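Note that this complex is displayed minus one protein chain, with the remaining chains in position.
Going by the order they are written in, the chains are A and B; count residues from 1 in each one.
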Amino acid sequence: MQIALFVACYNDTLFPQTGIAVTHVLERLGHTVTFPMQQTCCGQMHYNTGFHQEAVPIVRRFVQTFADAEVVCVPSSSCVAMMREHYEMIAEAANDASFLADVRALLPRIFEFSELLVKHLGVEDVGAAFPHRVAYHPSCHSARVLHLGETPLRLLRAVRDLTLVTIPNNDQCCGFGGTFAVKNADVSGAMLAEKQASILSTPAEVVTAVDNSCLMHIYGGLHRAGSGVRTLHLAEILAAQGGVQ
Amino acid sequence: MSIRVGKTAKAPDFPAAAKVALQDQQLRKNVHHATDVIRNKRALRVQEMDDWQELRQAAHEIKEHTLAHLDHYLQEFERNCTAAGGTVHWARDADEANAIAIGLIQQYGGDEVIKVKTMTSDEVQMNVALEAKGIMAHETDLADMIVQLGHDEPSHIVVPALHRNRFEIRDIFSKKMGLPDLTADPEDLAAAARSYLRDRFLRVNLGISGANFAIAETGSVCVVESEGNGRMCVTLPDVLITLVGIEKLIPAFEDLEVFLQLLPRSATGERMNPYNSLWTGVHAGDGPKEFHVILLDNGRTQLLASKMERETLDCIRCGACLNACPVYRETGGHAYGSIYSGPIGAILSPQLNSLEHSRSLPYASSLCGACYEVCPVKINIPEILIHLRGRVVHDDQQTLSGNLSQMNLAMKGAALVFGSRRRYEAAQRLGRMGQLLFKRNGQLEHLPGMAGGWTRYRDLRALPQQTFREWWKQRQATAPAPESEAR
Partner (left out) sequence: MTPATSAREAILARIRAALPADRAPEPESITRTYKRAGNLPREACLDLLLDRLTDYESEILHVADESGLPAAIAQALQNAGETRLLADAAFPAAWLPAGVDVVIDRNLSIEAMNGIPAVVTTCEAAAASTGTILLVHHGAQGRRAITLLPDHHICLLHRSQVHELVPEALAAIAEHRGEPITTISGPSATSDIEMTRIRGVHGPRNLTVILYGAI
């Protein structure tokens, strides 16, 4: 299958290894990955912060860039949530019938990475090996908007030598929240402290998630605390094929 | 018109107020404990309901339908309540509502009233208005008493004194009730409240209540409570004044079967609260001889025109969103600077205020969606928060200072960058260069301006030496590519 990768602006710039891992995993499974160079951002940061007008051209660009894609893979559940929750509304508000039609045609072809593997490609074992204790953080968008449920866990359980650990109160938000992390830095920091305490109460060596946004925030706290606990996007664990990373 | 929502006009911005609240370890501990307890109780009571989602859907539809026909139902209520011997008054704003109440009390010739919990009266600051006219308003809910005697402010919709632990309550009661030997045992505290209030219940002839529901079909009012003070206030006095926000209307008696199942489980994690009182106008030989309803607008009609904003008025004041909210959990209610705090407060306060006050509240959220999950009437709070942020940004962009703010400039800049591949890739390279100012040991430290909020609490890895697209381009260049991308 030809899979178009929308890597997400912050992954492109800050977490290229996630996009690299996604590419390796999909190729390992025999698919062809394409990367439309015109892609930039999904518009979530602007839209969620209230910059609704400014978000429109960003959304249009995404829809145009991927208009002909058979399938779009997005290793960021918050971006997919943005698309599913707001793209139609944005196109409707723009009073542009063909824009709306394009959005409606494209949405069913967009998948978050773990959704793509399990629900669309029907794969749980991607041939990965990762001999570490790993805790899964269910990001709010992945749980409450995408309803991923067990999907990422099924993938993790199929990874050889991986020990899955559960974080207590894992449905509680980590406190990232996009621009919330700086606009309300103090509360964000307090929420992070609780999440950190929950993580450190487990024997986890690595925290993983389907969103680098949460992981960037969680890493920020765990690293400052000198905890030694690492963060890795789910794709990077699935790309691993043994040996300590 | 003087729309007033508690003390929102003078409240500090949420980030500033939150910073103060976060220093109060006792408060945070109390709030953690209380919200954990109710949240778990609620979860238990909701799990045992097979038709919980169906009840939520029905409640949502009933409320949406009522609001879409609000004039019809308000008039039906007025007709039926009047026919049953009640008097219906209409108040456009806080001052009008207070003036009506004062007028009625003065007409009767009293200078004391007993009150059962009503957030609506806090919204219009009725106690302050009454006291200015020499009328003493005695709160009779245990928590409202704790707040009143402690010269404090409520911090939660359902459990207003949740920020106080038993020792703090003991101190307040012991001082104000003259009980030096009072222990901090909750049973003793409740007993102290019981005797303190009993005399008032038996003696004071004027009562003020709110209403959880006003039923159009019958002209009835319903008060949902636990302690029994509500029953005291609506049954024993000669004159009863009930303050009702216009959004409290429901069409028919039958609709209670939905709300009376959702509200107790959501609010206090009980299958049913101890007492619900329903009455219609005046009942001969049973209860008050005079009954007055004050229907209150105070900004609510502003929310009706937009379907999304109107949904805010579906709220039945259960407080479940507060208990689920990870932000409220850290700060408690005072930080919101409004009688309506937590997620519902973050959308209701600004809108009642026409976005003139409480403007920072729509941003007091990480948009995690926990509130929407637990809301018994399915208010899509995260969606409304984003909508209100859009209104705030739009308003700010009409001013010079708004246009020049860090956030606005950054967002406009980012939009430009995202609008072109060339600019985007240039910005990535620029970021890699510019970070050198802040880079130490592979980390970015002490970022300037708004970004400093990040590094105050978190480390930040430096930008990697190669972006994903640079890796991809390199790979394409070295490997044989069957198809080239002509985009």
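What we mean here is this: contacts are C-beta pairs under 8 Å (C-beta built on N, C-alpha and C of every residue); 3 or more make two chains touch, one makes a residue touch a chain.
Fair warning: this is a prediction, and the values are worked out from it, not measured in the lab.
K.L.:
Write out, one label after another, the shown chains that touch the chain missing from the document.
P.N.:
Across the whole assembly, the hidden chain touches B.
K.L.:
Determine which one of B:T82, B:S226 or B:Q435 touches the chain that has been left out.
P.N.:
Hidden-chain contact among the options goes to B:S226.
K.L.:
Which listed residue (B:H89, B:H138, B:H334 or B:R359) would be found touching the missing chain in the intact complex?
P.N.:
Touches the omitted chain: B:H89.
K.L.:
Where the complex has a chain not shown, which of B:R166, B:K412 or B:R432 is the residue touching it?
P.N.:
Only one of B:R166, B:K412 or B:R432 touches the chain omitted from view, namely B:R166.
K.L.:
Which listed residue (B:L260, B:M308, B:L447 or B:A462) would be found touching the missing chain in the intact complex?
P.N.:
Touches the omitted chain: B:L260.
K.L.:
Taking the full complex into account, what residues of chain B touch the chain not shown?
P.N.:
That gives, for chain B, the contact residues 30, 33-34, 37-38, 50-51, 54-55, 57-58, 61-62, 65, 68-72, 74-75, 84, 89-92, 96, 140-143, 146, 159-162, 165-166, 169, 186-187, 189-190, 193-194, 197-198, 201-202, 215, 217-220, 226-229, 231-232, 235-236, 246, 251, 253-254, 256-258, 260-261, 268, 270-280, 283, 285-287, 295, 297, 301, 304-305.
Keep this in mind: only the chains that are shown with their structure count from here on.
K.L.:
Where the centres are mean C-alpha positions, what is the separation of chain A from chain B, in Å?
P.N.:
Each chain's C-alpha centroid was found; their separation is 32 Å.
K.L.:
Which bits of chain B are touching chain A when the two form their complex?
P.N.:
Checking each residue of chain B against chain A gives 14-15, 18-19, 22, 326-327, 330-331, 362-370, 372-373, 383, 386, 388-394, 407, 411-412, 414-415, 417-419, 421, 424, 428, 431, 443, 450-451, 453-454, 456-461, 463-464, 466-473, 485, 487.
K.L.:
If we count contacts the way the header does, which residues on chain A are in touch with chain B in the complex?
P.N.:
These residues of chain A touch chain B: 7, 9, 11-20, 23, 34-38, 40-41, 43, 45-55, 57-58, 61, 65, 85, 140-141, 144-145, 171-173, 175-192, 194, 216-217, 219-221, 223-224.
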